[in-house]
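One chain of protein is taken out of this complex; the other chains stay put.
On to chain A.
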Amino acid sequence: MKKIRVTMIVIFVAFLALVSGESLLMKDREFSPNENRYLAEPPRLTVDNILSGKFQDSLENYLRDQICFRDGWITVKTGIQKACKDTDIGGAYVGKDGYDFEKITPEDVDEKQIARNVKAVQNFFAKASENVEKDRISFLLVPSSGLVMADKLPAHARLFDQAKCIDQIEKQMKDCRVTDVREKLLSHNEDYIYYKTDHHWTSEGAYLAYETWCDSTGMESTPLADLKKQVATKKFRGSLYSKILDADSAYDSIWTYGDTKQKAYGSDCSLTIDEKKQTDSCYDTAQLSQKDKYKYFFGDNYGTVQIVSDHARHQDRNLLVIKDSFANTFVPFATENYGQITMIDLRYYNGNVEEYMKEHKITDVLVLYNITNFISDRNLYKLVGRI
């Protein structure tokens, strides 16, 4: 009995000593790629900070962020939760066949924000249609994977009603063509059109939407079946993986599409990023060795990206895309149709969109957002005038 007691004391003391000692000795990590955020730094010790409790809170966050084997602990937790059939882990849903999903519940939907965003786009279209034909203004909402791949969701998973949201928003859009891609995507939901471990659609999903958009605006596009595809990486674990941190998680592949096996659409253009940086492809190979490999498309999101293509079907047309990150897989295909494209990401752009359109002689407009992003976006107000 004495042996057991000594063993227990040793276990307890050694456990605390090892975890705290190792965490203390280990060098601090500055950034966690999995969580896509900077980790807490040691707090500053001042009398004010102590009296206000700020020091105490910061120290707790610091210890939690810098504890040894941080990702290992979380992986253990996820393993146990999965073994217990819990499908709601780290703020995401663990679905079937390796598919993970964003968890956006009805309570997360802010009707007032939706109304503000709809109003902003309505006003923008009204203004834009003074200089651009209405037929050349498009509005495209990308459904999230929870709607299209619903059969892969955990049973009875709670999600906001995307279909109702999309219907409600599309109905209010005037002065534009509304491209609804739901039917097309749903008819292909057996295919690899959304990533399993990331909330984005794949290039195949984006191409289906692109085809639908071309059809609705009377433009030509090559049928998907005639395209040649090319793998960029087979080792992609995206944003949903980062939330769940599941050791057994699937890997996603990133594919690109083109007419020939050698060249993907958009790999032969000249790009100007934020009016400074020049490059010659929509694809940034360097990102494939980083954690967030979705950045392979354009390297990141920027305020403005101007793309000039010398082999487009309509060299004289100039498209403006107001967008979120879902457009990054979509726009390379549009380089086949437009001599010039500008992508504006309102999260990083603070100029006047209307003036930009006049200055650059924009002939076509596309507003493309994922529905989940659209209803929660807080930058759409920038569409109408300077802030």
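The rule we apply is simple: a residue touches a chain if its C-beta (ideal position, glycine included) is under 8 Å from a C-beta of that chain, and two chains touch if they have at least 3 such contacts; residues count from 1.
Just so we're on the same page, contacts and distances are computed from a predicted model.
Asks: Could you check which of "Extracellular solute-binding protein", "4Fe-4S dicluster domain-containing protein", "AlgI-like protein" or "Phosphate transport system permease protein PstA" matches the UniProt name for the chain that's left out?
Replies: Missing chain, UniProt protein name: "AlgI-like protein".
Asks: Can you tell me which of A:Lys134, A:Arg158, A:Lys174 or A:Arg378 touches the chain that was removed from the display?
Replies: The missing chain is touched by A:Arg158.
Asks: With the missing chain put back, one of A:Leu63, A:Val178, A:Leu224 or A:Val308 would touch it. Which one?
Replies: Checking the options A:Leu63, A:Val178, A:Leu224 or A:Val308, the one contacting the hidden chain is A:Leu63.
Asks: Could I get the residues of chain A that touch the absent chain, sorted low to high?
Replies: With respect to the unshown chain, the touching residues of chain A are 1-2, 4-9, 11-13, 15-17, 19-20, 23, 50-51, 53, 56, 59-60, 63-64, 67, 70, 73-74, 76-78, 80, 84-88, 90, 105-107, 154-158.
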